Structure formats: structure tokens, C-alpha cells
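Sending over a structure as C-alpha cells; questions will come in a sec.
Every protein chain except one is present and positioned as in the full complex.
Take a look at chain A:
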Amino acid sequence: MPHAISPTSSPPEPVMDDTIMSNAPAQPLEDEVPLEPHSDAAMLDAEPSTVDTSSGKLEDIFDDDSDNDEFSSSVPTTVDSSQPALAPAAQEKSAFTDLSILKQFYQRLLPFRALFQWLNHSASPCADFQHREFAFTLQSDVYVRYQSFASADLFRKACVNTTPLRFEIGPQYTINPRDRKTVLKAGSFRPVMKELVFDIDMTDYDPIRTCCTGAKICHKCWQFIIMAIKVVDVALREDFGFQHVLWVYSGRRGAHAWVSDKRARTMDDAKRRAIANYLVLKQDEKKGIRRPLHPHLDRSLDLLNPHFTKDVLSVQDPWATAEQASKLLDLLPDKVLTTALQKKWDSAPNRSSAQKWADIDSVAENGNLSTMSPKQLVDTRQDIRLEYTYPRLDAEVSKKLNHLLKSPFVIHPGTGRVCVPIDVRRLEDFDPFAVPTVTQLLQEIDTWDAEARRQEMSEEEKSKVEDWQKTRLKPYVEYFRGYVAALLKDESRVKRERDEEAGAESMEF
């Protein structure tokens, strides 16, 4: 009964003494009784701000409630979110790694069930999930490997109890990773299966982006990631026939791809290396890319050309200064042409990159100065275009079966943003700065709860709505669930077909 009263408080409003009193062990029950008839709304009006003195006590008291998931209410968040309200942004940073915030996140927001199904490839736990390795990065910078769980609930409980800053997903092994020391033969513990993954990191683009460097990103350079996702996605689907490709925002400055097709999961290192090398483009300094262009590169060029004109030439403007322009000249193999261009640009500084780009063609044509044939010039320009737009992957991530990669839906400790999946159908609309942070999400829950109370929704209706549905995380979780559902459907179909085949064979006897 006391719990029925405690949810009455809402975040901005300070905690009521009454509720404290009612929950304090020493208090006699009679005090509660008069409180009950009061409507929830009445309690809302209570305002004595005893925040500071009470907050300490509150924390102590409500810590016990953390086990009681069903009713772990917004009251604790009152305390927590009140703190950032008091302190300026500086505290926001540490808030993202704050234990209680993370705990709340794991308890209420992270969709463990969906993650479990995604990794398990079926509804009931099997070796796919149970022998899967997870690596936790704990608060104290401790890195714990070879964790495994028997079910989604146990996974969730472990996260809630240990509140890792983030966790990574590894491969599925032959046996439970926790039992790895018990095998006699060293060879019997080895990885057998993992999704094919790709990592695109903005720092690889530092040589060609002008707006930011290092960990910073902005909307302008985010376009590079969009370009990369486009090219890689179409290659994976069209060329390799993979159907289940999940793109995930990495939390700050890049994206990851997870391919869950069975065919992809069971690939060995050699095949992963093959795919990685297929997708990676290494420019040959002297001869340029091999002509005729492979259809994949041709297709990529078609996809990237509009981006080149808009995002690179006009937005990034990479060759504005003379120093930068010399980089462009370095990419042209013809000395005569480069000298002529140099002269032109020296005499007319402040030409934009787009103009300089056009100059290459015009100077080559007009003066008949270039020793390159027209075809060679076209090829060189294509090479430069690819250099500035083609995806730059971290191939090492993809090449190994046992590589550990950050899981979707964890919080990025630096920015506090959730690593949400990117909907490839609406790729251009994805805004990394619109991705919710964990504190925002928790606030949203409370706002919703307050609103629900105001609207006098019944308990029944309220309990039907899950916490993540009250926040901006909703579309992302729904997208993820849809993706997982499709994957499971496919998996069960394949399994059924295989069973039927096997069954048919056994019939013959």
C-alpha cells in the first residue's frame, strides 16, 4: 500500500515528506491511512521542497526498491534527474556514466528480449545465444570477457546488477564460454559462428573532410557515412544476396553493420577476408584503379556522383586553399596539366572546389596541354571521385570471426546517446544529433507518466504501455523488432525446410 502512494510525485516536484514518512520503517501505519483517501491529484499539489535534505534519505530508502521491478517508479528518477537540474552541463557528462542512470536504462529501456531473439535466431533459448560471448566494460574500466547467459532475463539481470558502461557481442562458441577452462583439448573451445560485421568510422575520413576532425562530427560530414552505408548496403544485398542487414549508429561518429543471414554467420575467416577485400578500395598510385571498372565500382560511382557534386564539392569544399589544392594536383598524373592548373589558380585565388574541378576538364581541353588521352582524363577524374566518396571501412573488424563489436542499444559513454538502429529505408533522414540520450529518455518516461496520471489513465492501461514506448526510443525499438521478426521467420522457414528434407530421407528406409 505505501507503494501506491509513492508514485504520486513527479520529477520537477520535490518529494513529499508524507511519503517518506510512510515508507520509513519506524513509522506507524496509522499515518498512511489518512493519506489514502486523498486522490493522487491532491498529492501532486504538495510542494514542500525538502529536496536537499530529503534527497539523501530518499536514495537510501529507495535503493531497496530497485529489486522490485514492477514498481520501480519514477521516484528514484526524481532524485537523479533533480541533480542534473541543479548542476550545469558539466555534470551531464558524468551523468551518462552514472550508475543509477545506467541501471534505470537497463531496467526499463534496453530491449533485451529483442536483442536475445536477434542473437538466438529463435524464440526459445538455444546454443546460438547460450554459447555466445559477451564482454562487459564495467564502471571501473574493467573489461570482463567470456560472459554468457542462459536466457534474456538472466542477461538483463546481469546488466542491471553490474551496470556495465557498455557491452560488446562476440561469437558463439562450441561450448559455454564460462566453461572454457574445463575442456581438456585446447581445440575444443573455439568460435563457430558470428554475424558478419562492418565498421565505418569518421576518423578514417579525416584526410578528406574539412569541417571537423577527430571525434567531432557535424551534419556536413555525416553525409560521408550516409554515402558509405548506401554503397555497402547495396553491395551486400545485390551482390552477395544477404537479406538481413542491420545498420546501427555507433553513438558518436560512425555506423556498424550486422549481417545475420545464416550463410553469413557461418563463414570462416577466409571468406570474411574475401568480402572485406571485395568492398575495400585501395587506390593504386601509379596505374589507377583497374579498368574496365568492376560493376560494383561502376554502380558505386553512379550512387556517389550526386553526393560528390553536392556534399563534397560544394559543402566540404576540400580544395579551397592553395595548400589543399595542391593535394588535388598530386592526384593528377600529368605534369603538364598540373603546371597549367597551378598557374591558373595562382593567378585567380579563391576559386571554389567546384570551379577548380571544372577547370581540370577545361584546361585539358582548351590548351591541348594534357598528355593524357580523353579517356585517361575521365578515368582519373573517376578515381578522384571515388577517393573522396567511396566508403572507408575498418576492414580488420570484418575479417575475424571472433572480433567483439559494440552491441546495438548500448549507451555511448562519451555522448550518452543510444546506439540505435538506422532505418535504411529513410537513410537520408537519419540525424545523429536527434538520437536520444539516456537522460532525455528517462525524463521522457517521467513526463509520460505524469501525463498519464493527469489524464487519469487506469492502472491497466498504464501497465500495457512499456517504458520504451513512452519515449523517443519507440520507433527505433519497433524497427529493430520488425527486423528481428523477419529474421526469425526466415530462420524458422529454413529450419523447417531442412527438417522436411531430413525427414524425407529418413522415410526412404
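By definition in this document, a contact is a pair of C-beta atoms (placed from the backbone, for glycine too) under 8 Å apart; a residue touches a chain by one contact, two chains touch by 3 or more; residues count from 1.
Keep in mind that, in the parts below, contacts and distances are computed from a predicted model.
Name of the non-displayed chain as stated in its UniProt record, restricted to "Mitotic-spindle organizing protein 1", "Exosome complex component RRP46", "DNA primase large subunit" or "Trafficking protein particle complex subunit": "DNA primase large subunit". Of the listed residues A:Ile217, A:Val232 or A:Met267, the one in contact with the hidden chain in the full complex is A:Met267.
Although one chain is not drawn, the whole complex shows that of A:Gly187, A:Gly214 or A:Pro292 it is A:Pro292 that touches it.
When you scan A:Tyr143, A:Tyr278 or A:Phe433 for touch with the missing chain, the hit is A:Tyr278.
Counting the whole complex, the residues of chain A in touch with the unshown chain are 238-242, 263, 267, 270-271, 273-275, 277-278, 290, 292-298.
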